[in-house]
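A protein chain is absent from this complex, but the other protein chains hold their places.
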Amino acid sequence: MSCLHAHRMFFVRRLVPVRCNGNHPLDLDALTGCLASSACLVTQTTSGFIIGMLLFLVAVGLTLIFGVLKVVNFSHGAFYMFGAYFAMTAYQYTGSFALAMLCGAAGTALLGLIFERVFMSRVYGADVLMQLLVCYAFVLIFDDVVRMIWGPEFKSMGMPAAFQVVPLFIAGGVVPPYYLLLIGVALVAAVVLGLGLARTKIGKVIRAAAHNPGMVSALGINTGLIYGGVFALGGMLAGLAGALAAPVRSLTPGMGFSVLIESFIVTVIGGMGSILGALIGAILIGMIRSFGSLGFPLFTEGLMYLFMVIVLVSRPTGLFGKEVA
Amino acid sequence: MTELQAEQAAVVPQIESRSQRSRYVDVLIALAAFAVLAILPMLTGSKALLDFVIRCSAFGLFATSLNLLVGYTGMVSFGHGMFFGLGAYGFGLIMQRTGLPVPVAFVGTLVITTVIAAVIGAICVRLKEIYFAFVTLAFQMLIHSTILSWVSLTGGDQGLRGGIPRPAFFGIDLSNHVHLYIASCALLVIGLLLMRQIAQSPFGYTLRMIRDNANRASFIGIDVWRAKLTIFVLAALFASTGGIIMALFVSGAYPEFAYWTISGEGIFINMLGGVTTFLGPMVGTVLLLILNDTVTRLTDYYGIVLGIVILFFAIGLRKGLMDFVVEWYAQRRGSPGERG
Partner (left out) sequence: MTRTRKPGVSRRATLAMMGAGAVTFATPWVARAQAKTIKIGMPTILSGRVAQLGTSSRNAVMLEVEKVNAAGGLAGRQIEMVIRDSKGQPQEAARVARELVNTDGCELLIDAEASSGAFAVHEVARDLGVLCIHTNSETSALTADPKQHIPNAFRTARQGVHDSIVGGSYAAAISKGKGLKKWATCAPDYAYGRDTTGEFVTYLKRFAPDVEIISESWPKLFQPDYTEVVTKILQAKPQALYSCLWGGDLTSYIDQANIYALFNQMEVFAVNMADYTALTVVKNLPKGIHSGNRYIKTYPATAENAAWGDAYKAKYNEYPTNWSWENATAIMLLAEASKKANSADGKKIAEAMRGLKIKSPFGADGTVTMRAEDQTLVGYAIGWGTTIPQEPYVPQVQAGDWKTVFELEAEWKKSKGYA
């Protein structure tokens, strides 16, 4: 019986798709099989959601910084990295998860503020090449600084005892409680940012500063403070994401890079400057990863880049992006 | 005729004769440079110096071609490295899989690059500014992903192994170090000369006009899309040649050649050397390679050093070395700035 034939026979008899041995670049049977099974569908959708929400936390900072400051923060991954390392160190010394998260967020907020005021503010208005170079220079510097302080080997924070519990069963799918916390934090951040920018006075000032900084400063508002604040906020969100990810991922200098690339893809697809876009984009990427790893196990990454190209070509400002003035 | 027209009429023949003369001067300089480089192996027994020049040729062609896009046309490409990688893989694959002679493989690689660059360019050059940068980066990562995944063709993450066969042709044997060196120098000089001609030609001035104000250019009837696509493909060809030289140097091709770090290095080089002069990128190449070699000799923390250097140039000098030199020289001469 040929491998493919055996495949089909099994599919008829079982809900869980069976794979043959050997590298199949395309495994649409597994994909369709999963879509047909409710347990699989729920689990894969939840994992897509989980992946997406963490990505959203990182990407929303990036998109915020671009929307208000008109600068692409290529060093965003470094804030994620620092958030994780600060959290891990705080946890090592205090044993408190909450304190670790706080340190991660506060530390990166401070870092973001300093970075913006001292360095980024000098390259506003310069062309994108200069901004890219300044940010990239800092990625190099930060990676080596982390290496010098914490060492080159990978480290682990460990899951706090409070979360070392049995995973929950929700609608037939498996969800670890820690990830529920993660999703919760990300959703709260999304709502606070979205409503905050739309409804509060500060939000209006920020949006005004994004639209017409000259006017805003003519009204007597300190735009420098606004810029610093927004950058600090964006950095803090990335740092918080890093801190939240630290219990489940190994820490290593340079860990920011892969997150940067993915959050980049998310913001491009969702639209630079749009929080809703970052949310939708992140969930989309999460789903592509989750279902893509079933159907296209060897080309999942390529799939994401392909999607990015398609969006850029058909709608360069992204799904929800506004035209940059 | 009006005064303005008379003035313009007087200027035109001057420009023409100046361009004829400058073309001769360019060729003379190219020949002189090649002669100097060619004698070098006789003057010094240092293989390392020859290695250095070979690497300078590869990166110099790459960076100067990037400047054609960035400096002359205002198209900031974050993905130019994909053509460097395509050149290396194309040449490597042709030499490894077919028994074709080196010059045929060389031309074949350029043809393949032209086709791919034309397709990618047609999709990309429509986009403006930062979106052009993003989409070129996306294409580069897509190509890099494909190189990694298509293991049967490219060897995946291990690259093309087993060495690139270098059969002799016209008495030139590229496995001989000195022959490879002379060939690289020749390619560098010819490449730079050709790019110089492109830059100084009317087409080159069209590109500058597009850089300065694309709308105005299209109003006076220039097909902006066509011009951008043409320079995109031309730049890709020279980048590809750089990739071929690198493939010959390491006798292989690796996915790192198509990774965004190569594009990043191209951008650093342009920043180090300056984008306002033609030879800026060449100077930048020499600077970056010297920096790279010296720093890795002395410390493991290359990242910090490179980061500080970039900051120095980006925030401090805010222009490349050649730009600086040119300005300083112009100030000494006291001549007013010229728009060009």
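Just so it is clear, A and B label the chains in written order, and each chain counts residues from 1 on its own.
Throughout what follows, a residue touches a chain if its C-beta (ideal position, glycine included) is under 8 Å from a C-beta of that chain, and two chains touch if they have at least 3 such contacts.
No experiment lies behind these values; they were computed from the predicted model shown.
Looking at A:G254, A:G273 or A:P316, the residue that reaches the missing chain in the full complex is A:G254.
Contact with the omitted chain, checked across A:G158, A:G184 or A:G224, is made by A:G158.
The set of chain B residues touching the chain not shown comprises 25, 29, 32-33, 36, 44-49, 51-52, 55, 148-149, 151, 156-159, 161-163, 175, 211-213, 246, 249-252, 254-257, 261, 276-277, 279, 282-283, 286, 290, 293-294, 296-297, 300-303, 322-323, 325-327, 329-330, 333, 335, 337-340.
Listed by residue number, the positions of chain A touching the unshown chain are 16, 18-19, 21, 23, 34, 39-40, 43-44, 46-48, 50-51, 54, 144, 147, 152-159, 163-164, 166-167, 174, 176, 178-179, 245, 247-255, 258-259, 289-290, 293-294, 297-298, 300-301.
The rule is short, and it goes like this: only the chains that are shown with their structure count from here on.
Residue ranges on chain A touching chain B, taken from their complex, read 25, 72, 119, 122-123, 126-130, 132-134, 136-141, 143-145, 147-148, 261, 265, 268, 298-299, 301-302, 305-306, 308-309, 312-313, 316-317, 324.
Against chain A, the residues of chain B that register as touching in their complex are 70, 76, 78, 123, 126-131, 133-135, 138-139, 141-142, 145-146, 149, 264, 267-268, 270-271, 301, 303-304, 306-308, 310-311, 313-315, 318.
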